[in-house]
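Apart from one protein chain that is not included, each protein chain of the complex appears where it belongs.
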């Protein structure tokens, strides 16, 4: 069998990353790509580097075509836009949605942070696609809400520690840094190389970033109690890579914390706790890996955790394929088992 | 009058930065430059870009020559090395030391973090050269200990707030990010462009970085009580620039905190609190400025402060010249009043 | 006396660079800044880093205001747009135009490369502002056409050699590389950090770049015969800096070529021929300098010349101020005598 794959919004960065990764996925092929902006063009006109490797005509959204030609669809459309399209195909094909539309379980919370929701029915049926945490639910899901990049880098280290009561649920601070591709292919002064290159800044300081409710939902779930996180994102003048430095009150010593983290991810192909060192974003560039380091400061009893992912891979398209692999019974690492582009 | 200036260790990055800035300082000239490594060469052989602008022969350390030819000496030698040389000239010329040798007032603390101190006498006479805080003491000082780059970016926002009791002294966290020039001109894999370029990492995680005692000394002084800071430095893949994101418990609202910070730095040429925005490192590149933004998160009652400096200018050579200007009665901004290199 | 300066189109990169450089120009002040896009805002809203240093309200183009308040105007408007405004003020104030509108002396050539010209009268009165070559004419000029960045980097080394018949006028190749700020502050995928960062490309390959007629005009003038140049521009993933590698048939040996170049620029503050080395763009970053290296390949009898400038300084706003200094009898290097931002 060969799985037939559709991509909605194929010409942005997460779409390009899906195409890159699926190129090395056996037993699947891309049969449909939509693009509002480049509708009617061939994808090699948008991404000339695909010449000689892959080509397909970009189409408008077409419900019938999708049902005829696809087993699974990845939606790379922005939140608020994707849900309408997804609700029209979700009965016929399985869907992995890379936007925030189906990540939040509480309607009121969704409305407060994102605005109106037009597919409330589907909301309840979506599974939050943090693979290492919700593996079983994902296998049976018809609609997976692929996690945000920041939440992925923060939840993977914190969920096991909260579940076992090894850290306090109160006073969690995440100081996160992301490469610019997280801002997408759209044009703004923030993505202009002359403004952002050779510079570094914080943004959305205060309780302002839309990934906060998604993190608090999952942290609360793990802790069994409400959680308020202090979350400040920053922009690194690089294309890919995300590093979160997380400050928490430790309720056990360093060795215990590391041991339990390692146990939780034992057998996991992509999540690793480093022995003594702390990871760099380059250590995971282009891969689906999440690497972590951890130290407890004896003077302050605070644990500092550093986690890194590639925001476009484990933080988006790589995890989306990992979800697809789970949903269709492939080996979990099919197509996404690669070493980082080093140097 | 024209001030005669000597530089010890002139061929590193802080030496080069002193030369760059002093080029536009009226009424002074560089009359002596030492370099162990390049002794006997002309400085245009080390820095070819100086051709046509400045040249001098690099000499070994020479006590007599310094006393004959210099009114003031900047020491760019590493800590532990500089103090011996400084102790031999401090009786004759005024000195600004850019190393950590004379920043710590408590001998035991110095020993614990840095090792043996061989100029204990001078220790007591040095003034900590954080210009906006110790302006009066610096005017009369014969030996100024120029602050570290990380401490400058963290102390400038925190000292006024601690002095007025507007934030808690406990639980301060500083998540700092520095450009690579802070690591100096020495060679290591950490400064190799293929390892550090397009990457981001934390280093010296845990209670490990030697700038910690210097910060805690000054924070305790401002707070009137002992302070333990959680400090994690990171490496940005850029040459110049430092940004500190500081998390503190607020004891007043956002408007009050900003007002008091602004009052404290009123009339100050180099320290500015932004109205609503948060600064980027590029906003101060090549300048002696420190810009700050501040927000209070109503949900957590935590204030987040973002401060930026150029680690080589306000964080090293620019502040050193500011100290010299104070010591010799020049206008405080002479030679260091410039706009950032934007873009 | 204090010179009153106006800037048309003050919120792009050449406008920002003028403001940066004029900050250190004694005896002048900026009294008028226009901006179509930001009309009515204060310039600190556009460039927050100016807070505490400089502020002015951005205005629409206003002929009367300019005549009342300015002695000299820099026009940073794009070619084709600026000429109409300039023609309305050129009778009252002196003008340095940073666009291409008045660089070409032959109307037909202008039309072929740029389209219609609406100020043909003024065309004949403009002086080409390559300062080291046309110093005398510039002193008396009322309208100076500031050279393009690529032409500046190519003409400075070639004009002296062609004038003395030391190289062939035929077969000149210039392989030039520019930082991205040359493309301006406008938004496009070419300036998106994720597309251009960590990449390198050629553009306008073939006889396609609009700087070609300007170069050929000046090269022909120096050679006394028509010149066709092969010119290929490339994009370096850096903000500032331009390097041209120029291939010419040598008619004399290396020592002679270097000697004559040095003689031509003797006494020149900004143009320097390196002894043995070849310059990097960083050697001139932020300065008005042009550095050159030269070697003759004995096997091919070809001279290879490498020249570097900062495209925004000597390649635009720095040279514009140098022109103003000549026009108003200031020291030629007033405000633009600085060392590069190294590292």
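So that you can tell them apart, the chains are marked A, B and C in the order they are listed, and the count of residues begins at 1 in each.
One rule holds for everything that comes next: contacts are C-beta pairs under 8 Å (C-beta built on N, C-alpha and C of every residue); 3 or more make two chains touch, one makes a residue touch a chain.
What you see is a predicted model, and the numbers here were worked out from it, not measured in a lab.
In the entire assembly, the chain absent from the figure touches the shown chains A, B, C. Annotation: of C:13, C:74, C:102 or C:278, C:278 touches the absent chain (contact as defined above). Within the complete assembly, A:50 is the residue of A:33, A:50, A:70 or A:250 that touches the hidden chain. Contact with the chain that does not appear here is found for just one residue of B:99, B:119, B:181 or B:323, B:181.
Within the set C:243, C:273, C:290 or C:327, the residue that contacts the chain not displayed is C:243. Although one chain is not displayed, subunit C still touches it through residues 173, 175, 177, 194-195, 198-203, 205-207, 228, 230, 232, 234, 236-241, 243, 245, 247, 278-282, 285, 293, 295-300, 302, 304, 306, 343.
Of the residues in subunit B, those that touch the hidden partner chain are 13, 180-181, 185, 187-189, 191-194, 196-198, 237-239. As for the chain not pictured, it touches subunit A at residues 13, 16, 19-20, 23-24, 47-54, 181, 185, 198, 239-240, 269, 272, 274-275, 277, 279, 282-286, 289, 291, 337-343.
Just so it is clear, only the chains that are shown with their structure count from here on.
Arrangement of the chains shown, judged by which pairs touch: all-to-all, with no pair of chains left without contact. Separating the centre of subunit B from that of subunit C, both taken as means of CA atoms, is a distance of 36 Å.
Note on chain placement: the centre of subunit A and the centre of subunit B lie 39 Å apart, centres being C-alpha means.
If you average the CA atoms of subunit A and of subunit C, the two centres end up 46 Å from each other.
Annotation for subunit C: residues 13, 181, 185, 198, 239 touch two or more other chains.
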